[in-house]
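Apart from one protein chain that is not included, each protein chain of the complex appears where it belongs.
Showing subunit A:
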């Protein structure tokens, strides 16, 4: 008889004549008997030859993340997640698996598959997730072929197991910003600007009378000058409720669930609400048939202030000697922009998203070694964005109108309708001959996509209260637009698994994809992968070591993956011609012309990846994994220079090559002494990214793509301290404008080259002196968790961080006195005759020298965060059963509580990772909703 338990190694025991059988199960720290979800099937963990990271539902549930993507940060080695903002409804994480494959606009996001259907990771509530498998290498991901180059995330939702169970899980809490760019008051502002103006041209901007007059007004009503407090009036409260019913009658098993989430922002008129319903149903009429029928409906509503970017732009910028209001009226603020007025009267941006999903899957087992599965999964999504920007009138001190920064009120309504279809069929055959185990899987799939876009715009609303298109002016300022897009993907795939005694393992995968995105000649492609493994611990010569080294396996893999998500359209092989008009004889005629050359030969980016891994467990308590990989991505899109004889702009061509080399290490230790439980886990990974070939081109001025360096590098001058005297300035190179002591000195690197090819400083600071000064790709990403338990009390802490990365902010976010911005306390350390050892250069309004892109304004964005800490208590069974319940668990949870970093004070170190731009990074700007820390209190009840 075989005895099994989750987390324990299975054991065989013979049934003798006795009526009592004593079996002791050993802990199975490596969870070797566990079944892992892989592409189109499952595998026992011990037999895996590919690199798959497992994330269990315990690591995700009860965390106050509404976006599942953000919750993955730090949980799996090799998976780097960056999150720029905590904006309600906009706090998704940007996921990169094993470095960044591509640049120049092609997609580097991993493929997300939910229950076998391609989807988006943030559409699914963490409470619904049973497990997540991250397929990191070619061996595991090649089965997904032309969409797998950036890795694959497989999500499985929970299905009914218990006979009858009702679960309620809810939490309430509050969010606060992790850091805010604090500013000094108006008097300091006036003093610093007087210093700057004296530095520049020897006069003061604010006379002593000006300062006295301001002081009087300020003392009368200091809160009227505290812009930050007036902007951050949101309560940041959030609540989340999840109810699910599990019913299992043997033949029919259902698991319907309902969830509601509500999140308020740290500024007013900012909110996110999500309602979701899901029903996962299994019907097993007999042992040969199994029917799965899932439906899910999600409704998301996000509300924001109409010009939210402007609010964050001015949060740390608004001069503190300008009042917020004159009596009841909005003051003219800065250039007629009053951010507090924008929040209250500036209009709104409402975005609504409704998602209907259905999945019908039939599984038929005609014999015990053959299983056939067919699946049909349609999905219908609509996204509607209503953007109503109101004109906010501002006033001067005497009450007269000053005007408004945006002179008219306008409304843009955008509507997207998406139709997805997924049809799959696959067959799995398993046969064991003596100790040889063979398994073969083959299948086909077809995926369709149809998108329709509609937009309407009107302005000059007579009544500001009717936010509909019909209420806008019906004249030549109205606008509308519409478009339609489609794609189709047809594939065949297969897998062969062989193992001998679960000791020698071999696997081969193949995917054959045909896509509508490329022309016939390039349409079909094959993506193979091979992997093998050797479970050394099962060999006889390892038996003596087995009490110490209970499990040891080495594995290796090689494979090819593709990325068909290239360029910016679903038809990269063709160029759409542009409609325009020409006037002839006073009449306007329509004309049509092509602006860029088309490249019909465009094909997907191809990634070739090889890697080795070693896994083991020591003393049956400590498990570890170490992997090394080498990935090359070829055919990345570049616009190469083309002859002017074509008469058209250059097209994209498959030309660039990127290399990612890295390693991953993860370990976990679990032990128990009586009632006390201890678990420690740690993962660390590093990747060296390099653009190997870019055909000699470069791209970008501050955010730079250049051969020989990592993607998204930072480019600028090397700053070498400040000039301390006029003599030093005279001996230095020619820089920008007239220099004075306290200005930045730049390194003069190049102009001409000598006979050895070394650069000779030429006495001028020009573009030739710019070099790559930093890299934004995080290095040495790590995560660690500690789980403690004693009787009913449990404490778990999770730290996460990045060892080495650079970030960049400039303009008024960090440069003192730039754009007449408010002064931050750390900016007061500027150079002056009495403060020669300062951190910042001489303060100036007009200097162009000190504002150049250089190492001076670059900072390290390495950080360590106490990402999550949770203290919970499981109410004792006696009390719970008396209440008529099965289980009650209460907890308090804190997320992002502490962040240790050397980045600029007031800005989160992840601020540059902007998922909305094509390469995922935007440097220099800081006008984003801050990152938030969250405190919640929650309760789980099982009836």
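To be clear about the criterion, a contact is a pair of C-beta atoms (placed from the backbone, for glycine too) under 8 Å apart; a residue touches a chain by one contact, two chains touch by 3 or more; residues count from 1.
Just so we're on the same page, contacts and distances are computed from a predicted model.
> Since a chain is absent, check the UniProt entry for it and pick the matching name: "ABC transporter permease", "Ferredoxin oxidoreductase", "Cytochrome d ubiquinol oxidase subunit II" or "RagB/SusD family nutrient uptake outer membrane protein".
Options "ABC transporter permease", "Ferredoxin oxidoreductase", "Cytochrome d ubiquinol oxidase subunit II" or "RagB/SusD family nutrient uptake outer membrane protein" considered; the missing chain's recorded name is "RagB/SusD family nutrient uptake outer membrane protein".
> Given that one chain is not shown, which residue among A:326, A:487 or A:682 touches it?
Counting the whole complex, the residue in contact with the absent chain is A:487.
> Would you mind spotting which of A:653, A:901 or A:922 touches the chain that isn't drawn?
The one listed residue touching the chain not shown is A:653.
> Of the residues listed, A:580, A:764, A:819 or A:877, which one is in contact with the missing chain?
Once the missing chain is taken into account, the touching residue is A:580.
> Could you tell which one of A:248, A:290, A:516 or A:835 touches the chain left off the display?
Once the missing chain is taken into account, the touching residue is A:516.
> By the contact criterion defined above, which parts of subunit A meet the unshown chain? Give residue numbers in ascending order.
The list for subunit A reads 366-367, 370, 372, 425, 427, 442, 444, 446, 483-488, 490, 492, 514-517, 520, 523-524, 569-571, 573-580, 582, 584-586, 589-594, 597-601, 642-648, 651, 653.
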